[in-house]
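After this line comes chain A, so read on.
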Amino acid sequence: MSTIDLKTLSRRSFLALSGAGLAAASFPQDLFAQSGRNILIIASTQDIPNYDPHTATGYSASFFLRNTYEPLVRVAGNPPEPVPGLAESWEVSEDGKTYTFALNPAAVFHDGSPVTAEDVVFSYQRALRLARGNSWMIRGIVEPEGVTAVDAHTVRFDLATPFAAFLQVIPWIFIASKAIAEANEGGDDSTTYLQANVAGSGPFKLRRAEAGALYQLQRADTAWQTGGGNLDGVIWQIVRESSTQRLMLQRGEVHISVDLTSEDMDALDGAPGVVRVIEPEYRTFSIKMNTEHGPMADINMRKAVAYAMNYQAMRDASGYAELMTGPLPNGILGHNPDLEVYRTDLDRAREHLAMTDTPEGGITLRMVHVNGLEQQRRWALIMLDSLQALNIQLDITPMNWPDMVAACQSPETFPDLFPVYQTANYGDPDNIAYAAYHSSRNGGWQNAVYHNPEADALIEAGRTEIDPARRVEIYGQLQELLVADCPDIFGVLEKRRLGMRDAVQGFAFTPVASNAIEAWPLSL
Partner candidate 1 sequence: MLEIENVSRVFAERKGMFGTSPGVRALHEVSLSVRKGESFGLVGESGSGKTTLTRQILRLDTPTSGRILFEGEDMARLSPAALRALRAKVQIVFQDPYASLNPRMSVHDIVTEPMLIHRGILGLNRQQRTDRAAELLDLVGLGPQHLYRHPHEFSGGQRQRICIARALAPGPSLVLLDEPTSALDVSVQAQVLNLLIELQQRLGLTYFFISHDLGVIRYLCDRVALIYRGEIKEQGETQRLFDAPESDYTRSLLAAMPPDVRRVAGR
Partner candidate 2 sequence: MLRFILRRILLILPVLIGMTIIMFVIARVLPGDPVGLAAGPNATRAEIEALAREFGLDQPLWVQYWTYLSGLVQGDFGTSLFSRRPVATDLAAYLPATLELVFSALLLAILVGIPAGLMAAVWRNKWPDYLSNILSVAAISMPRFFLGLLLQLCFAMWLMWLPLGGRFPIIFDPPPGVTGFYTIDSIIAGDWDSFWTALRYLALPAIAMSLSPLATILRMMRASTIEVMHQDYVTTARALGLSPRLIVFKYVLRNAISSSLTVIGLYFGWLLGGTVLVETVFDWPGIGLYATSAIVSQDFMPVVSVALVIGVLFVTANIVIDVLYGLINPKVRYQ
Partner candidate 3 sequence: MTALLDIRDLHLSMHSFEGAAKVLSGVSLSVEKRQIWGLVGETGCGKSLTGLSVSRLVRTPPAEYTGGQILLDGTDVLGLSEPQMRALRGRRVGMIFQDPTTNLNPAFRIGTQLMDVALAAAKHDPAILGLQPGAGRRARKQAARKLAIAMLTEVGIPAAESRLDDYPHQFSGGMRQRVLIAMALIGRPDLLIADEPTTALDVSVQAQILTLLKQMVAAHDMGVVLITHNLGVVAQTCTHVAVMYAGTIVEKGPIEAVLADPAHPYTQALLRAIPDRSVKRGQLQGLAGAVPNLIHPPPGCRFAPRCALARPSCLEGPPPVHTRAPDHAVACPVVKEVQNA
């Protein structure tokens, strides 16, 4: 390979080479540059089924929207901090209820028209109106009439209640062009149009979409953002097997792979031209228990299971991960690393089991894992193995995600045990606390059944409190309460695993939605 003069390598020879699959294991990523343009290729298992900025969810859609749309504020750094997006600057009132954003006058949509405060108002109202996608993050906090255009480049938010994490959630509410949206209203609030078209002001625009295969973005000629890298385009390529992603990364056929397993990371260790990013983040992975119905409604049964669980196997099977200490992600604001939590202790497990109605075990518990989620499957098997010590059988049911969501609607249909990831969309304890333990979320998958008025009160207090010290105190109490109540088997925090070609420049890890890569700062 080294004999090839990269400068003169034409499209023709590139095709020949890529068609041959390339005999050498190291495929010089520079070849991509020789294709004439700097195009970054990201491999992911996940398709982008929908890119309406106000209804789409999932990290693949997040990737798409973060690069084609612009929110008021972006998030960057580790720990994550709000940085200017459309808003050049912002002010917060003393009581934390009024936010005023000054828009960047240079900001223009892909069609060249300027981004105005009206577009912001339109977008927030539309998000709340459609009530899908990320709007749950601001529901009850931002009311439609609470967003007002002060002037063409100033927007004011009057919050219904103070919200400590407000600046952390608005990166996920994207601003679409009111003019384009209204021109394509189509009787359905533009949803048909926007799920397949882009009306954003992000640095990239859509060039090619082949559902299920790839989405190619192209640097917008109107890009007004500053400080970017040299990318001409980005391709989000769907590669369903992580091992394939890894091989492609090794061969240089992709630049970034966002869904690698720990085994893949091990295999990449020392691979030439590959950089591994293994960073802690706030995504929890725990096993929920049915605190309301069936054997797990008995706290002693929950504790028995929590003590019986083989935490070492859990950690082993999770690869790059650390065991959680309590309900909140390690290292997040208010997290108590000294919390005394459950660890494998069969004697204590049997003690607690003896206090239940079935002191000898002999029962069968039901655990659901979601089809296709390998780690959940592993945990189900570990649970099965662990429970054998208590003479408890485990019935493992793989379910499709929608069926599982449906099963979450009532305690009667919720399984005894259900492992679940909770991704942190924003780096605030409220994210996990509210989503996973507040009773208002009952019936949803994040917290199907657990409710405890004391916990609710603490969560609400933590949410509306602005003083960080006070919040640490509140979350400290909440953690102790939750450990005592044992609604979950607190699992692991998996480290984020990204694989990257060393040619990728300008990457800075941030622990929120870190696989929805922002391409603007990157260079090849």
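As a selection rule, all candidates are chains of the complex that A comes from, given by their letters.
One rule holds in what follows: contacts are C-beta pairs under 8 Å (C-beta built on N, C-alpha and C of every residue); 3 or more make two chains touch, one makes a residue touch a chain; residues count from 1.
Quick caveat: nothing in here was measured; it's all calculated off a predicted structure.
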Pick from 1, 2 or 3, the complex member that touches chain A: 2
Chain A to candidate 2 touching residues, read off their complex: 11-12, 14-16, 18-25, 32, 35, 39, 41, 47, 49-50, 55, 57, 131-133, 136, 191-192, 195-196, 208, 210-214, 216, 235, 237-241, 244, 247-248, 251, 253, 371-372, 400-403, 405-406, 409, 443-446
